[in-house]
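Showing just some of the chains, left in place.
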Amino acid sequence: MTDSTDNLNYTDPQQRPRYTGLATFFRLPYREDFEADPPEIGIVGVPYDGGVTNRPGSRHGPREVRNMSSFLRRENQATGAKPFEAKVADIGDAWVTRPYALEGAHQEIEAHFARIHAAGIRPLSCGGDHSVSLPILRGIAGGGPLAMIHIDAHCDTGDGYMGSRFHHGAPFKVAVDEGLLDPRRVVQIGIRGSVHSQEMWAFSYASGMRVMQIEEVEERGWRACMEEALGIVGETPCYVSFDIDALDPVYAPGTGTPEAGGLTMREAQGMVRMLAGLDIRGADLVEVAPPFDTAQMTALNGATIMYELLCAMTAGRAG
Amino acid sequence: MTDSTDNLNYTDPQQRPRYTGLATFFRLPYREDFEADPPEIGIVGVPYDGGVTNRPGSRHGPREVRNMSSFLRRENQATGAKPFEAKVADIGDAWVTRPYALEGAHQEIEAHFARIHAAGIRPLSCGGDHSVSLPILRGIAGGGPLAMIHIDAHCDTGDGYMGSRFHHGAPFKVAVDEGLLDPRRVVQIGIRGSVHSQEMWAFSYASGMRVMQIEEVEERGWRACMEEALGIVGETPCYVSFDIDALDPVYAPGTGTPEAGGLTMREAQGMVRMLAGLDIRGADLVEVAPPFDTAQMTALNGATIMYELLCAMTAGRAG
């Protein structure tokens, strides 16, 4: 009888005991110099949290999500997806050398993603706070505005706050203003909590985004919501942004702006799996703030969401 | 273009960055001398835990719930409620100067709530252990017994235990005995866990209270349960008591008597929102015990429940 699972190849980092070795994303090869032999999907950290309005700490997100991503294995049992059969690599971090000025830092991030985009790589990013989605979109946008599936507790379409239009509660308003997103093809799911005023997310409604509050998800079910969302995005090239605070705080205590009453992981995983057929040009998982985490729960769930995003971005490869 | 959300008024504590300044409830004005200009709703701490039967620590609840309540904002996105358009204030704590004797402490708490009641203020209280609901009811009761919505893992209608009738497992039996509550208009929701014997909550059933165990909530759904509950209370002036251990322990690890298998926050928030039409004369959130909490989860969820209770108590004011 073949002792198949014991034929581990210890020169393959993904086959070693999961507590050993370096903590790259999913124990993938690490290639900072990604232009030399560009992967199809580049997993990239964005350790920047200068855009938060309350609790900082998500600059430490990429390192801790890398750490917990060692728990993920080669094949998605629920769907049969085998994401690592695609050419995937950990391509390092978007280094920010001027972190003390929000707009300058964003320019550096944008330049890094422009470089990734130019190499023909689709990025799967790990924040960092949600403000980084704006320079990512600037970096990867090309011919025409993108559609977007946005899973979050907050619409993040606010306006200026504390002297800046570029904080983590506003990236998607600016992205629409700059023509990077087509608001009529944007769906925001999981929105909830208290707001400063009705103005806070007014731009989402006014611009034509489809906002699904958590109560709608609860009543209709996540599957029906996602089917509608897929119809809205359609064939349009799209971006996926998953803010970990979309999850209920018990699933994601380590985040800057928790809101009670969010998604469960079963709901979130089901939702992301439905994205498999979309034309995804990039995706991010943001707002994992390890200093507020407990039992590494948020990092584990964040890594799991990134794994599901990767499966969706590489769909069609399952054996 | 109007930069509406940036016109923050930094002399208004509720508009300052949420990590700054003093931790009053919801960053409201603090008025210990509440008789001078009585608010409609007075939010009051009851830092007393001398009535517990197992783990103490809820004396520290008010301070930590105050701390985490800074996360809540002006408007309830799910319902449109704007609770702070009512006159609401943090009116301080019910000081207990003789904590070493349970009954004496209760007399002090009762006197404090009688003073609040006399000032025409409806109290929203933050415990403290559940024994404090009894002196609160004594302090605010007036013409005839009240109805009650009671969300909890335990009926708290026990009898004497370890030499006292006034511990945190018994307040509502005594309240019925004293004519403060009409048991036929009392609904207890979320009840579960193991019991010492069938006698433990026998008074609830014998006196005519409607007890909905968690299994009933799961099977019928929280909405159906609450509709029945609202029918039972009807127009009768009522009290609302929310014990944080009604929540599953993952949502409320920081409590004295956790019971596995409880409510989720989505269920709890939905249930409290349905109370908006009732004639609520007072409400409490009890049993948040910060020494047993992790990641400030229980305090955040406790503050959120208090916010929903406040919205229900001020219903009709939403714009």
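Read from first to last, the chains carry the letters A and B; within each, the first residue is number 1.
The criterion applied here is as follows: a residue touches a chain if its C-beta (ideal position, glycine included) is under 8 Å from a C-beta of that chain, and two chains touch if they have at least 3 such contacts.
None of the values given here were measured: they were computed from a predicted structure.
Novice: Whole-complex copy count for this homo-oligomer, where the file places 2 chains?
Specialist: My count of identical chains over the entire file-defined complex is 6.
Methods note: only the chains that are shown with their structure count from here on.
Novice: Rounded to the nearest whole Å, what is the centre-to-centre distance of chain A and chain B, using the mean of the C-alpha atoms as each centre?
Specialist: Going by mean C-alpha positions, chain A sits 37 Å from chain B.
Novice: Considering the complex alone, what residue numbers of chain B touch chain A?
Specialist: So the residues of chain B in touch with chain A come to 3-6, 8, 15, 17-19, 71-78, 250-251, 264-266, 269-270, 294-295, 297, 300-301, 304, 307, 319.
Novice: With touch defined as at the start, can you tell me which chain A residues reach chain B in the complex?
Specialist: Result: residues 53-55, 158-163, 191-200, 213-215, 218, 248-250, 253-254, 257-262, 292-295 of chain A touch chain B.
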